[in-house]
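A single protein chain has been omitted; all remaining protein chains appear in their positions.
Presenting chain A:
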Amino acid sequence: MTQSVVVQVGQCGNQVGCRFWDLALREHAAVNKKGIYDEALSSFFRNIDARSGDNGPDIYKGKICSLKARALLIDMEEGVVNEILQGPLRDVFDSKQLITDVSGSGNNWAVGHKIYGCQYRENIVEKLRKATEHCDCLQCFFIIHSMGGGTGSGLGTFVLNLLEEEFPEVYRFVTSVYPSGEDDVITSPYNSVLAMKELNEHADCVLPIENESLFEIVNKIHQMINSGKLGSTVKQNSLVTSSAGSAKTLQEKPFDAMNNIVANLLLNLTSSARFEGSLNMDLNEISMNLVPFPRLHYLVSSLTPLYTLADVNVPSRRLDQMFSDAFSRDHQLIQADPKHSLYLACALLVRGNVQVSDLRRNIERLKPSLHFVSWNQEGWKTGLCSVPPVGHSHSLLALANNTCVKPTFIELKDRFMKLYKKKAHLHHYLQIDGMEQSCFSEAISSLSDLIEEYSELDATKGGPRIDASRLKIAV
């Protein structure tokens, strides 16, 4: 069994991260009835005896003493991290796992990447080494951050770079929250594009998230609960947005519901690596199957179901509905249209009491309405994990490598160019040591190249399927 380390950077990264740890504890508590520190738990948590550290007698008996998250919390302001440390999760984090400063990055990628990067480099490397030394077999780093600000975006991508340098064999999965068009941070296009270049070059997989999508999901759930249309009651802890049953039972903050969705994404992504099933799907398999060309590693994610009704027996019609929902825009975590674009690859990670025949039936059913690239017509990666998420009898996470991310990137590029042409706010960046005009031109060039790669693939869509002629053998 392998371990993963989570690196949460900036305000957004830490808020999402906090929800992740909370829900992870809830999930393991639901599965792990005997209080034994098992392999599944060890993937994200260490087991410490508070009195005697790692070597207490109870550790070897396998009992859970005190769980510590395998995490690094980084923020250049203290507010968010302090709140976490005063909240119900304070015991889950070690004070030695934090790196904070006071003044923040002023929504400036250059401040995060160049100034704080340089300043905290050694400190970060040291803490990362410590975290990795506690791992038997480290497989993956998860970075959680936003793209539009200064710390998450700048320092977050600095850390990404660092991870590749110091731990080149370990996979780097990045969960990035992209800014919306009406983002109130004016320089968010600059920050995002500068960060994109780093993601292009140093990440193994990126899961882009858009707040708009999360917001719509939250609304959909509210409407559904309040409409009273459905005869049965909804199980509270099954809501993909809910913190019910977790440590945080006091006032929910406004972003909590949205952040819970992202937390659930990460839990589902890693479920087959942590728990057993009839067809396991490990993290290295996700990277292997969903990334046909090194730079095309942006995956559109969708989660279903968003909630479960209280009735227990689910007829297979509802099961099939779950598969259909995974391909509907209502369940996606970014605003994009995969159905009308080209699929390069698609992964379905199913949890709960679902069998291979259900999978096959639904793939057969949905396939005709989806466009797959000519060289990957049967491009499905499937996984079956026996343990369902809390509150559900089954769930599905779909990850698609689809050219529908292109419009998102084009929009980002356009917003960038609007500012850049007028050189608006540029001096805030260029006055930082190590920043030059070329950083900007290289970044936009990197983004343009990426868009071009997607365009080339799009051009093959709908054309006649020409099979490459086979090798001829002399008889």
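For this structure, a couple of remarks:
Simple rule for what comes next: a contact is a pair of C-beta atoms (placed from the backbone, for glycine too) under 8 Å apart; a residue touches a chain by one contact, two chains touch by 3 or more; residues count from 1.
In this section, contacts and distances are computed from a predicted model.
Think of the chain that is not pictured: of "Tubulin delta chain", "Isopropylmalate dehydrogenase-like domain-containing protein", "Sodium/hydrogen exchanger" or "Actin-related protein 2/3 complex subunit 5", UniProt labels it "Tubulin delta chain".
Only one of A:I221, A:M322 or A:A345 touches the absent chain when the whole complex is considered: A:A345.
Within the whole complex, the absent chain has one touching residue among A:D49, A:D101, A:E285 or A:E411, and that is A:E285. Within the complete assembly, A:D136 is the residue of A:D136, A:D184 or A:D433 that touches the hidden chain.
When the omitted chain is restored, the residue from A:P179, A:P338 or A:G379 that touches it is A:G379. Chain A residues in contact with the hidden partner, per the touch definition given at the top, are 1-2, 39, 136-137, 139, 276, 278-280, 282, 284-285, 287-294, 316, 344-345, 355-358, 360, 363-364, 367, 374-382, 384, 467-468, 470-473, 475.
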